[in-house]
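One chain of protein is taken out of this complex; the other chains stay put.
Going in written order, the chains are labelled A and B, and every chain counts its residues from 1.
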Amino acid sequence: MSKHRITLTVNGEVHRLTVKSNELLLNVLRDRLHLTGAKYGCGIAECGACTVLKGDESVMSCLVPAVAADGWELTTAEGLVTADGELNVVQEEFLEKSAVQCGFCTPGMVVASTALLRENPDPTEDEVRDYLRGNFCRCTGYHAIVEAVLAAAVDAQNGGRL
Amino acid sequence: MNTRFLEKEYDYVKPATLDEALDILAEKENVKVLAGGTDLIVKLKTDALEDMDIMMDINSIDELCGCCINADGDLVIGATAKISHLEKNDDIKAAYPALSEAMHAMASVSVRNMATMGGNFMNASPVADTAGPAMCYGAQVCLKSKKGERTIDATEFFLKPGVTAAEDDELLTGFVIPKPADNTGAAFVKIGRVKSDIAKVSITAVMEREGDTVKSCRLAMGSVAPKPLFLADIGAGLEGQKMTEELIMKTADQIRDFVKPIGDHGTTAEYRKEMSGLIARDCLMEAWKRSGGELA
Partner (left out) sequence: MYLNHLKPENAPHGEEYCTSMIGKNTHRWDGPAKVSGTMEYPSDVYVPGMLYGAVLYSPYAHANIVSVDTSEAEAMGAVCLTYEDVPKTVYNERSVSTPAGTYRDRIILPNKARHVGEPLMAVAAPTEELAYKALHALKVEYEVLPAVYDPEEAMKDGAPQLYDKIFLDEEEITVKNNVGVVRNIYEGDVEEGLRQADRVFEDDYSVGRIYQAQLEPKAAVVKPEVDGSLTVWGTCQSIHACRQLLGFLFQKPLSKINVKKMPFGGGFGSSIHVNTVIPICAALAVKSGKPVKICNTREGDFYSHNKYPTKFHVRLGVTNDGVITAGEVKALVDFGAHQIQPLPYMGCTAGWFASLYKYCGNITFEGTAVYTNKTPCCAMQGYGNPQVNFAIESMIDEICNEMGFDPIEFRLKNIRTIGDEFWAQGPTVRSIIKSSGTEEGLIEGAKKFDFANRGKFEDKTGKIRRGSGVARGFHASGTGGPKPGEVIDYSFATVKINEDGSVDVLTPVTDHGGGTWDAIRKIVAEVLQVPLDLVGLSPADTMNTGYDVCTHATRGTYCGGGAARNAALRLREKLFVMAGEMMDEKPDDLEVVMDPKQHQGCVQVKGYPEKRMTINEIARNAWIWSRGTLVHSESYRQKNAPPCFTVHFVEVEVNMETGVITLPRVLIYGDCGTPINPDLVKGQLVGAFNRGLGYTMYEWLPTDEETGALLNKGLFVDYKTPTAYEMPKVDNLQVELCKCYEPSGPFGAKGIGEAALASVQSAISNAIYNAIGIRFHEIPITPERVLEALKEKEAQA
């Protein structure tokens, strides 16, 4: 089994790592970089708990061989918070609209919602629901999550940080 | 087992050029290509792929990642172009709406940000959403090996579940999809259990209209046969016919009677059969409407 030197930029920090060919990005983030925001929910991209941003696009880190992510710029839910602890508008609205329950889906949901708003600053409710169709939440029934994303869109348009 | 890591052990190579990739395919045994990984990694995790010694990542090969309209006006899609980029591509949306719709109907956005049409083809599942539109738009699948280059008509690409006409040493480099004629209408209709799902059944129709008659019609279905099903005869049977609601209903019935789906965990054989006729009707109507036609 081959080993490879890779460079990952995660939440603005550059990491040079040696990874085995079969290491998955999710496990590199969790076990080696000690970031807990991306979570294992199903292992096969059915639930979205492992969602992270590659640039401004969401991807499921459970299906990415870490070696294939060489050179990627990644953001996890942790990275949406500024150094002085300021949450982004999606995170703020998740709190404001009580869109968080057990919280296990939340980091992935926040990341996916941020990707949506960076791509589509003014989504309709249908677009939000369609965009989040791969992010599974067993607790909330999605209602508050959708409300939060729509509210965050307004905040971002008013200059809030996304 | 679907553990949180990959149990399978293999070597990873990432050729920088197409030639390098073709060398690897020619020289090494048991090479599997990583494009988006959304099928490959799932297969590795669920033990559906035993014979892989080398994972060859083709994402560094520049000429495979693009999507453009070529000098002939045809659409060229590279093997590693991401589904999400293709579905939003204005050219594809305008000229190949059935393809764009089929792409949007796949899985979830985070998966489509990774997945590719080439992967969807090489995975060769009977449910493959892009297969139907590709077959109906007359897509040519481009294959390349050390021995040379060839194209296969999309309708001839799928042999049986998981098996394609591509040889082991051949790399799927992309697709060339002819420019649809004027007055062409196309649609894609899919029924799943939920929105983010593989199809219980899906259908594509691409129709060219001449006045109030069908000049040509191509139809294909997903999830009703061991491979994506091109309905050559039924489509051809519409050619030259005056389009009416009756004709659509007759064709829909014909499709329903023709398909012989099986039942599985997703749905029953009966439901698939019944829905085949139904979505055929809706799809034909939409395609005809989009071709600028009206129903007598």
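Following the convention adopted for this analysis, contacts are C-beta pairs under 8 Å (C-beta built on N, C-alpha and C of every residue); 3 or more make two chains touch, one makes a residue touch a chain.
Just so it is clear, the model here is predicted, and its values are computed rather than measured.
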| query | Among B:38, B:59, B:196 or B:291, which residue is in touch with the absent chain? | reply | B:196
| note | Touch with the missing chain holds, among A:8, A:47, A:64 or A:156, for A:47
| remark: Missing-chain contacts on chain B, rising order, are 1-5, 7, 46, 191, 193-198, 265-268, 270-271, 274-275, 278
| task | Just the residue numbers, please: which parts of chain A touch the chain that's not shown? | result | 30, 34-44, 46-47, 49, 76-78, 80-81, 87, 91, 94-98, 100-107, 110, 125-126, 128-130, 132-147, 150
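Basically, only the chains that are shown with their structure count from here on.
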| query | When the C-alpha atoms of chain A and chain B are each averaged to a single point, how far apart are the two points in Å? | reply | 29
| field | Residues of chain B that touch chain A when the two form their complex | value | 2-14, 34, 37-38, 41-42, 45-46, 55, 57, 59, 84, 107-111, 113-114, 194-196
| request: Note which residues of chain A are touching chain B in the complex, please. | output: 1-2, 4, 21-24, 26-27, 40, 42-45, 48, 51, 54, 57-60, 62-65, 67-68, 70, 112, 115-116, 130-131, 133-135
